[in-house]
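Note that one protein chain of the assembly has been removed; the remaining protein chains are unaltered in position.
Labels A, B and C are assigned to the chains in the order they are written; within every chain, residues are numbered from 1.
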Amino acid sequence: MSLKVGIAGLGRMGARHALHFHNFTPRAQVIAASSPRPEELEWAHKNLVGATTYADFDDMLNAPGLQAVVIASATSVHAEQAIKAIKKGLHVLCEKPLSTSIEESQSVVDAYRTSIKTHPSQKVICGFSRRFDASYRDAFDKMTDGTIGRPSVFRSQTCDKLDPSGFFVEYAQFSGGIFVDCSIHDIDLALWFFGEDSTVKSVSAVGITAVSPELRKYNDRDNAFGIIEFYGGKIAQLFCSRMMAAGQEDCTEITGTKGKLAVNTQPASNLVNIYEPTGIRREIPPHYYGRFREAFITEANEFTACCLDDTEPPMRVEGAVAAVRIGCALQESLITGKKIEFDERGERIEKARI
Amino acid sequence: MSLKVGIAGLGRMGARHALHFHNFTPRAQVIAASSPRPEELEWAHKNLVGATTYADFDDMLNAPGLQAVVIASATSVHAEQAIKAIKKGLHVLCEKPLSTSIEESQSVVDAYRTSIKTHPSQKVICGFSRRFDASYRDAFDKMTDGTIGRPSVFRSQTCDKLDPSGFFVEYAQFSGGIFVDCSIHDIDLALWFFGEDSTVKSVSAVGITAVSPELRKYNDRDNAFGIIEFYGGKIAQLFCSRMMAAGQEDCTEITGTKGKLAVNTQPASNLVNIYEPTGIRREIPPHYYGRFREAFITEANEFTACCLDDTEPPMRVEGAVAAVRIGCALQESLITGKKIEFDERGERIEKARI
Amino acid sequence: MSLKVGIAGLGRMGARHALHFHNFTPRAQVIAASSPRPEELEWAHKNLVGATTYADFDDMLNAPGLQAVVIASATSVHAEQAIKAIKKGLHVLCEKPLSTSIEESQSVVDAYRTSIKTHPSQKVICGFSRRFDASYRDAFDKMTDGTIGRPSVFRSQTCDKLDPSGFFVEYAQFSGGIFVDCSIHDIDLALWFFGEDSTVKSVSAVGITAVSPELRKYNDRDNAFGIIEFYGGKIAQLFCSRMMAAGQEDCTEITGTKGKLAVNTQPASNLVNIYEPTGIRREIPPHYYGRFREAFITEANEFTACCLDDTEPPMRVEGAVAAVRIGCALQESLITGKKIEFDERGERIEKARI
Partner (left out) sequence: MSLKVGIAGLGRMGARHALHFHNFTPRAQVIAASSPRPEELEWAHKNLVGATTYADFDDMLNAPGLQAVVIASATSVHAEQAIKAIKKGLHVLCEKPLSTSIEESQSVVDAYRTSIKTHPSQKVICGFSRRFDASYRDAFDKMTDGTIGRPSVFRSQTCDKLDPSGFFVEYAQFSGGIFVDCSIHDIDLALWFFGEDSTVKSVSAVGITAVSPELRKYNDRDNAFGIIEFYGGKIAQLFCSRMMAAGQEDCTEITGTKGKLAVNTQPASNLVNIYEPTGIRREIPPHYYGRFREAFITEANEFTACCLDDTEPPMRVEGAVAAVRIGCALQESLITGKKIEFDERGERIEKARI
């Protein structure tokens, strides 16, 4: 039996999710799709053959037979839509972040933990795509096998290709800031590699606006560094940028007491090298999708499998709140210039001063 | 409308083809599968839900609605099965080689050229998977764009991981020899990059049995070098081996008057580097499928598309005969130690002396 | 005419400097060498043929014809010896750091600025070897040529191979701490690439003792991250470690508004790759000398040339004080957990709280 899936939001990433489920997830069937934008519904008519389209998300939730919802709408409605779907007992795969607000993110988790009492097989995950990436998984497995001893030092970056169109400036109004938008992935990886129970001791961040000074009006930056200190002798360093010339440069290193695992520190689009009078050159993916397409497809298949088979999903939705919490703290530190400290229960030692 | 496909042969590669069409080719539908082996039919029952199974290939050809056949059976029956399907007017995707015999390979082409007169939309291709590989295509496109000037020098290798089980020795009885089995891919690439109309001027080859002296009883070798000289100032160098320690090492370089394109000269399984007391290490794919899985899926999708849309397939089946012809000449040279020469019409200047 | 050089200190690095000047610096002549350790003087007798040896540094300063002194003794006497040599009007190449104390470092500069009034051709430099490394110079030249636009984001690390002997613990008593000992190089590079006139706005650091908890008794750590914020929209991120499994891992990235230059992000001892059943492996240098030997020889030759030809040395000694000042601030932040801020004149905004 196929999992009957509805897709909420058919923008750039929503359309991709829809096609992954429609074409490359054998056990899933896209039966519904919703969007407030007529042209996106038009697209769905052509490309998601067999799916019913809805201008209204709430209507889609009543689609006959619907079992699962993929939420890929605007970030601002992620939480609201997720909670509605959860309350209906539907499985939910929500794009990251659940919300740019910690409280709202937590409300999704709360809704799920309430609902699961009456729907014990219900699955809710937040789509941190790197968790499904073959290279990250290989690194994680090698770490778990003891290859690097005790993991202690984490370095990770999410760096976007320079987009001279100004897209990122307008986007900054809603993105939650560069640490919530980009580094959220690195933060989630840190929690994965160091353990979900890792407790933050402090965060600090600095940043600049090297190419887009207009970002300052939205309290954002185009390049930033962050440091996270965890209780138990673990530290993490983050770099996020909107200014990469060559393309998307997302890489991670996890250093342990006996070795190191590096993921994508030598990025490449494919296996081609070009020998020219200026030297040897390789291209790199221009966007995150070029790097992570396979991971998104794996995500669709594994989400489907855990819903159909009632198995444990690869990560707990609580982690998404923890990641937003850290991302927001880093963003705050970036703007205020203050180091933010937490006690061992995870409570802030001083009040936010923003 | 989906393309209704039957899979002939459900061994290792047949099963993979079946799953690619069944799960990852949205426009295709696997409606039939045949194998003489009951356990493989059993596998099909479980994994190709909706497909009817046949112990006999001929019976499968009568499956209602069948439009296309994928031939992934033993090499020895490729040509016979292909011809039968062609004569029924079915589209055919035949695994490489069409046959280890030049004449038999040609008979497939002949059957197709006869059949197409009455079935003008019929498609027949031989599955040279590298033609569908994203990196090879990128290199080809860059060459076509003039990046390297006039392509003149070609170097390519197909080198299998050392398999201490002795598999390759028994396999050598039927494989046609290492140049027909492995280098056929490199030869096809040379014809693709240099142009399908390239005419061979000479071939020479040498080889050894470094790890499997038993191969000599089947007139085969475990490592060999070959040189192909083309009319028009083009040369190609091949290396084939069954003795790679680290894994599958297939790479290609095409050098032109202004630059060079290299594909997979720095092989890697994924994007992970492992830092250990012995240095920095990366793993490489153990088998060709680890390297070319995506290409096989693209092959399935593009074959399907050209059948449904009646568009030109990405390569002509005649090329498969040309490749076998060169592979057989290299294998002969490998065994006799003689250089083999051809005139400008492609005719051998001296008779084979094998 | 050769430059007549005396070497102060003949320990591991002192002996190397001595041989670089003796054997590989055609325009220099090692005429004197001093060490308090008899076995080192014995070594000098054998290996520095023609040089007179001195148990006492002060005596060596009176060596007839002496023109220049290379100070490679214990860090604790660097400044004292440098000042004595400066006061004699001798040229001085002093190993880094001038001192682990800012004030003492400054006193070397003060002595030089006084002396140069009466010895206008006198040269004094602090040996930041990376300034003489061909790769760093190539990167610097490319940056200067505009290849990357305006340099804005700097990332650099100095990471030593894990030494299980406990050497680093005892060494920590005198080293000034990991930021003064290791990161001083990265700080100097930041000042070089961002400009010597760059003014620090803030520093923050965190660290752990993953393998050597005993370091805490000397207020040191074995892994640390630091962030430096400069006035004028520039930021730098540092990583220092004593725990690398594979060897010395020193690398740097400088990102500008149009591109990035990376130095040694794919370290390798040489041009060999080893293909084994576990994959493809390369070795990396075990120590900084394996990485920077050629740079040290270039340093010896260029120092000699600027003394003999009365030309500008490649860097000003004032930079060494600036680097120590930043290194000490990072080390303080590492231990106190406080972010340290500076005003635009470089004055600390709050008093140190250590």
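Basically, a contact is a pair of C-beta atoms (placed from the backbone, for glycine too) under 8 Å apart; a residue touches a chain by one contact, two chains touch by 3 or more.
The model shown is predicted, which means the values in this text are computed figures rather than measured ones.
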(request) Decide which residue listed in B:S105, B:S183 or B:S204 touches the omitted chain of the complex. (result) B:S204
(message) Among B:H119, B:K258 or B:R293, exactly one should touch the missing chain; which is it?
(response) B:K258
(request) Would you mind spotting which of A:I116, A:A134 or A:A245 touches the chain that isn't drawn? (result) A:A245
(request) Sort through B:V77, B:I116, B:V153 or B:A305 and give me the one touching the missing partner chain. (result) B:V153
(message) I need the residue numbers on chain C that touch the omitted chain, in ascending order.
(response) 22-24, 26, 134-135, 138-139, 142, 147-148, 255, 258-267, 269-277
(message) Suppose we count only contacts with the excluded chain; which residues of chain A make the list?
(response) 244-247, 249, 267-269, 274-284
(message) For review purposes, identify every residue of chain B that touches the missing chain, sorted by number.
(response) 148, 150, 152-153, 155, 202, 204-211, 223-225, 227, 229, 233-235, 237, 239, 241, 243-246, 255, 257-260, 265-266, 337-339, 341
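Everything below uses one rule, namely that only the chains that are shown with their structure count from here on.
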(message) Under the over-half criterion for shared residue numbers, do copies chain A and chain B use the same patch or different patches to meet?
(response) same
(request) Give the chain pair that accounts for the most C-beta pairs in contact. (result) A-C
(request) Would you mind checking which chain's mean C-alpha position lies nearest the centre of all protein C-alpha atoms? (result) A
(message) Suppose a student superposes the Cα atoms of chain B on chain C; what rotation angle should they report, nearest 5 degrees?
(response) 180
(request) Calculate how many whole Å lie between the centre of chain A and the centre of chain B, each centre taken as the average of the chain's C-alpha atoms. (result) 39
(request) Would you kindly tell me how far, in whole Å, the mean C-alpha position of chain C lies from that of chain B? (result) 57
(request) Please set out, as single numbers or ranges, the residues of chain A touching at least two other chains. (result) 148, 255, 258-260, 265-266
